[in-house]
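Notes for the one structure printed next.
What you see is the complex with one protein chain gone and the rest in place.
We call the chains A, B and C, going by the order they appear; numbering starts again at 1 in every chain.
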Amino acid sequence: MTIATRPTGSAADLRNRFAAVRGFTETLAAPLSAEDQTVQTMPDVSPTKWHRAHTTWFFETFVLSPHRPDHEVVDPAYGFLFNSYYETVGPRHARPQRGLLTRPGIAEIADYRRAVDAAMDDLLAAGELDPEVAGLVELGLHHEQQHQELLVMDIKHVLATNPLRPAYVDVGLPPPAPDPIGPRAAGWIEHPGGTVTVGHRGDGFGFDNEGPRHDTLVAPFALAAGLVTAGEWLAFIDDGGYHRPDLWMSDGWAAVQSQEWEAPAYWILGADGWSVLTLAGPRLVTADEPVVHVSWYEADAFARWAGCRLPSEAEWEVVAAERDPALTGPLPAAGLDEAGLDGTGLHPRPGGEGWCGAVWQWTASPYAPYPGFRPAAGAVGEYNGKFMVNQQALRGGACITPAGHTRASYRNFFYPGSRWAFSGVRLAADR
Amino acid sequence: MTIATRPTGSAADLRNRFAAVRGFTETLAAPLSAEDQTVQTMPDVSPTKWHRAHTTWFFETFVLSPHRPDHEVVDPAYGFLFNSYYETVGPRHARPQRGLLTRPGIAEIADYRRAVDAAMDDLLAAGELDPEVAGLVELGLHHEQQHQELLVMDIKHVLATNPLRPAYVDVGLPPPAPDPIGPRAAGWIEHPGGTVTVGHRGDGFGFDNEGPRHDTLVAPFALAAGLVTAGEWLAFIDDGGYHRPDLWMSDGWAAVQSQEWEAPAYWILGADGWSVLTLAGPRLVTADEPVVHVSWYEADAFARWAGCRLPSEAEWEVVAAERDPALTGPLPAAGLDEAGLDGTGLHPRPGGEGWCGAVWQWTASPYAPYPGFRPAAGAVGEYNGKFMVNQQALRGGACITPAGHTRASYRNFFYPGSRWAFSGVRLAADR
Amino acid sequence: MTIATRPTGSAADLRNRFAAVRGFTETLAAPLSAEDQTVQTMPDVSPTKWHRAHTTWFFETFVLSPHRPDHEVVDPAYGFLFNSYYETVGPRHARPQRGLLTRPGIAEIADYRRAVDAAMDDLLAAGELDPEVAGLVELGLHHEQQHQELLVMDIKHVLATNPLRPAYVDVGLPPPAPDPIGPRAAGWIEHPGGTVTVGHRGDGFGFDNEGPRHDTLVAPFALAAGLVTAGEWLAFIDDGGYHRPDLWMSDGWAAVQSQEWEAPAYWILGADGWSVLTLAGPRLVTADEPVVHVSWYEADAFARWAGCRLPSEAEWEVVAAERDPALTGPLPAAGLDEAGLDGTGLHPRPGGEGWCGAVWQWTASPYAPYPGFRPAAGAVGEYNGKFMVNQQALRGGACITPAGHTRASYRNFFYPGSRWAFSGVRLAADR
Partner (left out) sequence: MTIATRPTGSAADLRNRFAAVRGFTETLAAPLSAEDQTVQTMPDVSPTKWHRAHTTWFFETFVLSPHRPDHEVVDPAYGFLFNSYYETVGPRHARPQRGLLTRPGIAEIADYRRAVDAAMDDLLAAGELDPEVAGLVELGLHHEQQHQELLVMDIKHVLATNPLRPAYVDVGLPPPAPDPIGPRAAGWIEHPGGTVTVGHRGDGFGFDNEGPRHDTLVAPFALAAGLVTAGEWLAFIDDGGYHRPDLWMSDGWAAVQSQEWEAPAYWILGADGWSVLTLAGPRLVTADEPVVHVSWYEADAFARWAGCRLPSEAEWEVVAAERDPALTGPLPAAGLDEAGLDGTGLHPRPGGEGWCGAVWQWTASPYAPYPGFRPAAGAVGEYNGKFMVNQQALRGGACITPAGHTRASYRNFFYPGSRWAFSGVRLAADR
């Protein structure tokens, strides 16, 4: 947590960013009806209104209650309903039942957001904050950005479950295929191997799981300059990729069979061939777009089929840090902002090297603690550490990742069978 | 179906009743938010907005489409989404996923209702109807009344699932205990047995499952003059009723153990003793009120504990027909109307004989076809007949049954483990 | 239980019958290895060695322990392991885990049987028994005969689960099609209806569920003179019977879909058409043999397809009692004895009227208590009564029912989805 709690700007800057981040959550929820915001279509999915309330509860519980002695909790019941997984804070509503709650409704949750925003604005308007408090606010903003991405992932699943196939943003159906933003980078980026240093550099915000920064040894390797495309994935399908057990991990093959996978999630086979369901509605798959919504099992099988492998976290990080200044430097990385809600930011677009702003990239690395990792004391220490088993790390950042949220050392993680994240593939090879 | 399709009044009368019944559905939905109307808290429950749409689909599908050649279907997708179980009509959306649909929302469904109501009013305003059509309209109205009761049962389950324990109607919390409407009838009503005639008499509307009217033999018996009360149920609990396998059917005992039943559904044990969750909020259990929300397994075990048994359908019908004129005659039977939404009609009240208007009464009879039963041809023939296995018959009518909907020959049915209906107990004994 | 405990012969007769019945269980187990006798292939199935031990426990628990004060229980642990469902007697091993017990093995269980048989023989050799004790011995013998049939049903399921398709008796593979024992009875047996009397007459042994004998009213009807054949079932299959929801009860259609039924249990579609798995191995289905291993759902759907219905219990009983003297008179009814283990008694044979000795016949009647039914006090009262919900009654007796075990008033019962019993169909029709 030492990394995570480091404040990164002036008080005024923090106040402005608080308003911007909080406002963007409401912008994301705006196209959605009360009904849309209420349901939960699988245990992994949370209702939109739950995301809106939970992120608010985070600021109330970790900033206002401990650091504003006069703060009166808006509704004591919300502590039970909107705690996600912080065991230390107390009991909580069961996750798979979030979609059974009709009250509080979206009007009450909007009230809740307004009340907490007002109290937070009071706090932030008061000038320089105690660094610990500033660090918690910073953490809360990054936390809210993570939930912005989850909100979009989740509502995509909700809408896709509906046989009417409603779009999240209605920009004309079928939406035009996204314009290429340039040719996809081809070929391989070579690396000689040796001792490399990975982990958060300490300049600016980072989550606790990005540190400690440390040295590690890598053998000579190469990373693909571009992402695996839908066209390449079609070749994998056509070559029987989903029907050849020799390509799959044992657990992956079991998933293929029990879930009857034949293609990435949200792909639908019709008379005209494969379509992909986007947040702006369904359209035909195009060869150049990056493949997205594949599980780690599929990514791993594809890499084996291609005679390659997935990159390790360290390999990805050292190359990405050199190639994409947005991932380390002061410029905001690509990602979702208000402009992208015209549809252009809601599905990965072809072209370029794609380190960030298209899809998250599965790595070969199980998500595990870095050497010397220590979670923070107290409830916020539950943020990352307790998930460090059974999941695989992803790197990069997707088109729906809020702009500026990610970086080269950022470690995302999902179970290897998950497909509802905007997850894709970059290949690696031994040299 | 011959019974069911018999028209029972003038064209003007049918038009008025159509407006009244359709309007009452909207009255029942009015206290509920868009969120409330969307979720499904167990497979048996349907969302309020689904009930509103499905009853509308029924008129559109079985009246307008076949009998108004110029009727344009409001939305072809609704045929898939809002078909409940009519296999003959075509494929349908899976029942356990009704709560995953956020669109159409309540605004679109209100539009749907208005469009179908307008088309129906055109039809009904045109004067005398073809008897077959009039019969289908009649059937649709009784169908809608059944869904009104289901809507209330279902929303009770939805709200009770919420840890905030919201009330359906807010009439002050805790609501006053209902006033007794008179002392509970005591003692037994004796019957000498012999050949009795049961089934719908043919005067007025009846469902197909109520016929053919036929003779059957019953041995001498007696029925309790009043309903089993919550006070008597407490004695059963205190005597270890839920912990004595000798009192239970084998399948019932399995349900007690797997579902950890310790009391009727919606009973909550607190510091002050047992409370009951009503649609107007929780309040302490009172001794005189009829027990409600018990499964057939519990009703059967209670009867065994009491040294009695449950009545057969025939026993119940012949006695009830004599005792309660409202159940056979021209007067509307007790039940829910707008006045009851002040809270008085939402929970069974103590007193009287309780044949109708308090709780449905489980019978010892498995729900099975009467001798010579034939369902109607076509889709409406799926209405009742295909459920005639694995369920138990109930008789009477509950406080939330729409006023005028039930009668002595009316056969309700649920699985023996169901508890979300307003189901209670009347005892019987051999003589 | 008054019926069940009535002794039916001299002391010497009872002693001889005890030896014969107990010995036949061992005869049935003899072709089976220790491995065969140990496993449980679904929760409904019990291991052969469990049947051998449980029937022994029945005599020890209900006869020896209460009535032979000096009897020392062979192994106190057996009371826990081999109690089937007698809650009153104490806790018991969970039914679905019977197949996980490797000890006691078949050698110990043979010892257990020998020890209890010796103690029982001492008791039975002592001359006239107290009538209550004699009644319990009688009950135990009929109980053991029921388990003999279950043992054969169960081992058929165990062996059929094995991809090697081993036969229970090895009489040459493929076994010859059974010889017809005469032409199948054709046409209908008419009955004028009216008041009929059903239930056990009181002469000889009967289970408690067969009484009280009582009058009931039946409308004019007819029963098919013969059983539904495999050839007729093929016509049902060919006509899309398993793909037409209009033919099925709602719960039945759900079973068809979830269990992917396309034919009776143990039917296998091969290059040469349908084969049926018998206890003597697989062979081609023959047109004249009675269909067997169909669920009630299938029987009901078939009857609807044929424009008929299933008989009620009362209809079946009054006609059968007149047609088949073996079912009421002193002659042993058809059924399994040692001679039948040459293969001829292990699968229903074509021909005749088939009231008994071919297949159990599903009725339209839910299994429910007769008017005035009272189970016996104590543990043996759990024998039948607590299963009187959710199941359907069957009548007749199958080829594997021990010879002499059944009668016209005998009420068998299974859940409507069960198929591992030797259950078939006789049609009925209204007149």
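The rule is simple: contacts are C-beta pairs under 8 Å (C-beta built on N, C-alpha and C of every residue); 3 or more make two chains touch, one makes a residue touch a chain.
Bear in mind the structure is a predicted one, so any value in this text is a computation, not a measurement.
K.L.:
Where does the absent chain touch, in terms of which shown chains it meets?
P.N.:
A, C
K.L.:
With the missing chain put back, one of A:D215, A:E262 or A:E338 would touch it. Which one?
P.N.:
A:D215
K.L.:
Please identify which residue in C:T38, C:S84, C:S295 or C:S423 touches the non-displayed chain.
P.N.:
C:T38
K.L.:
If the hidden chain were put back, which of A:N16, A:T88 or A:Q259 would touch it?
P.N.:
A:T88
K.L.:
Which one, C:G105, C:G202, C:G240 or C:P325, makes contact with the chain that was left out?
P.N.:
With C:G105, C:G202, C:G240 or C:P325 as choices, the missing chain is touched by C:G105.
K.L.:
Write the list of chain C residues that the hidden chain touches.
P.N.:
These residues touch the chain not displayed: 33-39, 41, 49, 77, 80-81, 93, 97, 99-106, 158-159, 161-164, 166.
K.L.:
Under the stated touch rule, tell me which residues of chain A contact the chain that is not displayed.
P.N.:
The list for chain A reads 85, 87-88, 195, 214-219, 245-246, 248-253, 296-297, 300, 364-366, 368-369, 371-372, 382, 386-390, 392, 416, 430.
In the analysis below, only the chains that are shown with their structure count from here on.
K.L.:
Which word fits the touch map of the chains here: line, ring, star, complete or other?
P.N.:
Here the contact pattern is a line, an open path with two ends.
K.L.:
For chain B, which other chain has the most distant CA centre?
P.N.:
Greatest centre separation from chain B goes to chain A.
K.L.:
Between chain B and chain C, what is the separation of their C-alpha centroids in Å?
P.N.:
38
K.L.:
What is the distance in Å between the mean C-alpha positions of chain A and chain C?
P.N.:
60
K.L.:
Based only on mean CA positions, could you tell me how far chain A sits from chain B in angstrom?
P.N.:
One centre to the other, that is 47 Å.
K.L.:
On chain C, where are the residues touching two or more other chains?
P.N.:
none
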